[in-house]
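Structure in structure tokens, see below.
Here the complex is missing one protein chain, while the rest keep their positions.
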Amino acid sequence: MYSELVKDHFMHPRNVGEIPEPDGKGEVGNPVCGDMMTVYIKVKDDAIADVKFKTFGCGAAIAVSSMVTEMAKGKPLAEAMKISNRDVAQALGGLPKNKLHCSNLGADALHMAIQDYLDRKAGKPPKEKNAEQELAGMHLEPGHAHAHAKGEKCYCPYCDIEVPSEAPFCTNCGQEIPPEH
Amino acid sequence: MYSELVKDHFMHPRNVGEIPEPDGKGEVGNPVCGDMMTVYIKVKDDAIADVKFKTFGCGAAIAVSSMVTEMAKGKPLAEAMKISNRDVAQALGGLPKNKLHCSNLGADALHMAIQDYLDRKAGKPPKEKNAEQELAGMHLEPGHAHAHAKGEKCYCPYCDIEVPSEAPFCTNCGQEIPPEH
Amino acid sequence: MAPIYFDNLAGTPLLPAVQEAMSGYLAQHWGNPSSQHQVGDVANAALEKAREQVAALIGAEPREIVFCSGGTESINHAIKGVAWAQAKKGRHIITSNIEHNAVLRTLRALKLQDWRVTSLDVDQHGLLDPAKVAEAITDQTVLITVMLANNEIGTLEPVAEIAQIAAARKIPMHTDAVAAVGVMPVEVKDLGVSLLSLAANQFHGPAGAGALYVKRGTPLWPLVDGGVQEHNKRAGSQNMVGIVGLGQAAELALAEMDSRVARTRALKDFVTQGLQARVPHVTINGHPELCLPHLVSVSVGYIEGESMMIMLDEEGICVATRSACAAGALQASHVLLSIGLDFAVAQGTLVLSFSHLNTKQEAQVFLDKLPPIVERLRSMSPLWKG
Partner (left out) sequence: MAPIYFDNLAGTPLLPAVQEAMSGYLAQHWGNPSSQHQVGDVANAALEKAREQVAALIGAEPREIVFCSGGTESINHAIKGVAWAQAKKGRHIITSNIEHNAVLRTLRALKLQDWRVTSLDVDQHGLLDPAKVAEAITDQTVLITVMLANNEIGTLEPVAEIAQIAAARKIPMHTDAVAAVGVMPVEVKDLGVSLLSLAANQFHGPAGAGALYVKRGTPLWPLVDGGVQEHNKRAGSQNMVGIVGLGQAAELALAEMDSRVARTRALKDFVTQGLQARVPHVTINGHPELCLPHLVSVSVGYIEGESMMIMLDEEGICVATRSACAAGALQASHVLLSIGLDFAVAQGTLVLSFSHLNTKQEAQVFLDKLPPIVERLRSMSPLWKG
């Protein structure tokens, strides 16, 4: 199911771990699947001097975490901020269609860690909620967890017609859209 | 599909033919399938001295014709009148379920031939309509040709519940009942 | 002695390569293609290979192929699935009155659920006039379903023309191409339909394996709901052995199409001419040119079909009186009545369907054995005044 490169990053993930007193920390949870990721960064000269991650998630989520941290390491913050979900998936040589959303985790957590660093530097108060809390109530309404990355197109799994990504029912055929399509 | 006995009567039917100036003649058509049969009899001493048939019909219809004429031959009229559809089917060692109605043809045609003889003897005018004419308009309403022998039980093919034999729809599930069930 | 088999519409002998593909698969693999481990991966690879093979046969994208349990399910899925998906738009469906039972009875079931169906007349060759379809369309029409090739008389319907009319009105069009796919060239792009049904048992693959072609964007609900198989369109663990056979049969049919068509068409012509020369009072049914290459429908006057069929069977020759799935049925064929045959003539009809495995010698045996059978049955028939 996964390519060799994905499997390699999954079986031998780079940059696993925590940074004890990080300059920035990003925690995200994926509302589609409940997977979670934390990214820690050390910043030096406006570049990412060190980066580590911890991930609770599927094979793709772990591979994505490994890849995104590899890509970020050493990069100036501004450039790291530009790493997109698509870049990560591409660097991994592609992901199965139903796992494309996993790449969101990686870039989102990285950007959040950088933002956290910038916020702290600017003296803003740190974010309160963490991913775990955010996800806690989620399974109560599984029918509404139909989430897509911004800009990602969503097709009704029944009639294959493009539908607004937040629709619980297909606007064309009326079929309920399963969250995991 | 057919038993050996049925096949034998079908492949080597007894009493095929016409009797030129018969004492009685019976013609029936089967409304379920459009098959037709003509039975001719010669009567002597109130018994069936000779009997012949012609049949347009399926394998079972031909075997039934052969068997019913064999059974009638030599029998007193009163006894021949009592030969039932069931007797014919039984004498043939059974028929496939969807071919049970074929046995109607045989006994009906025989009884009609005897009745014709009795009517003629009593000076009644002969029957006008023959089987061919009777069947001519039939295919115009195939949906209503749902016919069973008297006393035969009819089950809805969809829900297997007993339904009145003339019902075009199952009284239980509402499904239209195909004529050939 | 092996019987002479002229009933290829009821099912075709598995070709050796198809047998090997199936036996080879089942001897080694049992995995579920949806499983995410190595045993599942093997099955999934076989599934996707078969999808490509079937797609190639009809010029479709692999993603547009939905595997299912055969022609009948494929047809039910297309018709019910499109009707349900558009119930709010309208409840009117257009069809012809010579469709296969799989279409007829599916529509009957929908009628019992308040759909309206317009069933159009055909001419004496079994041809539907596209203009009639255009006339029958209303605002409520959500589906047009017309078969590509009739399985009792072989007539080919003007599906491409009808599909154009449908497309202009943005109405999904389905075609039951079960009797045609694998037997003659069929290209979904040329036809322009939204949905097309096919079955493996028509081209030397196994019975119980078929597919529905679904053009992207076609509104369609599942017939079988459940797991996420077949892109959410058809749930249930796939019949892998059957699908492997279907794929292999599709590949062979595509590769050998021209020679197969030439061969069956030659048999058809030979038998047609032979029948007309040797048996008095016969009618050849269907369109003389626009027809399946492998089918002969012949009505033999004054006698009934089943008895002919059984007597031929005793001689080792297998033919049909009508499609196998209606073999238990007793009434005259609705197709033959629709093209204007008398009830009794319709009942005296045989359908022969050839494959490239049949030989001219076999056809000769048939032509030799039939006339005495016809004579015998006529001598028993009350209708025969010869």
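By written order: A, B and C. Residues from 1 in each chain.
As a convention for this text, a contact is a pair of C-beta atoms (placed from the backbone, for glycine too) under 8 Å apart; a residue touches a chain by one contact, two chains touch by 3 or more.
These figures come from a predicted structure and were not determined experimentally.
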Touch criterion as defined above, residue of C:53, C:86, C:101 or C:349 at the omitted chain: C:101
Option touching the unshown chain, where C:53, C:194, C:238 or C:338 are the choices: C:238
Per the touch definition above, residue among C:309, C:336, C:352 or C:377 touching the missing chain: C:309
Selected residue (touches chain absent from view) among C:32, C:119, C:164 or C:283: C:32
Residues of chain A in contact with the chain not shown: 2, 7, 10-11, 13, 16, 27, 32-38, 54-59, 61-62, 98, 101, 131-132, 135-136, 138-139, 142, 145, 174-176, 178-180
Touching residues (missing chain, whole complex) on chain C: 3, 5, 7, 10-14, 19, 22-23, 26-27, 30-32, 34-40, 43, 68-73, 75-76, 84, 87, 100-103, 105-106, 108-109, 113, 199, 201, 206-209, 221-229, 235-243, 245, 306, 309-310, 312-313, 316, 318-321, 323-329
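Basically, only the chains that are shown with their structure count from here on.
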Most widely separated chain from chain C, with each centre as the mean of CA atoms: A
Chain centre separation in whole Å, for chain C relative to chain B (CA means): 35
Computed distance of Cα centres, chain B from chain A, in Å: 78
Interface hub residues of chain B, defined as touching at least two other chains: none
Two or more partner chains touched - positions in chain C: none
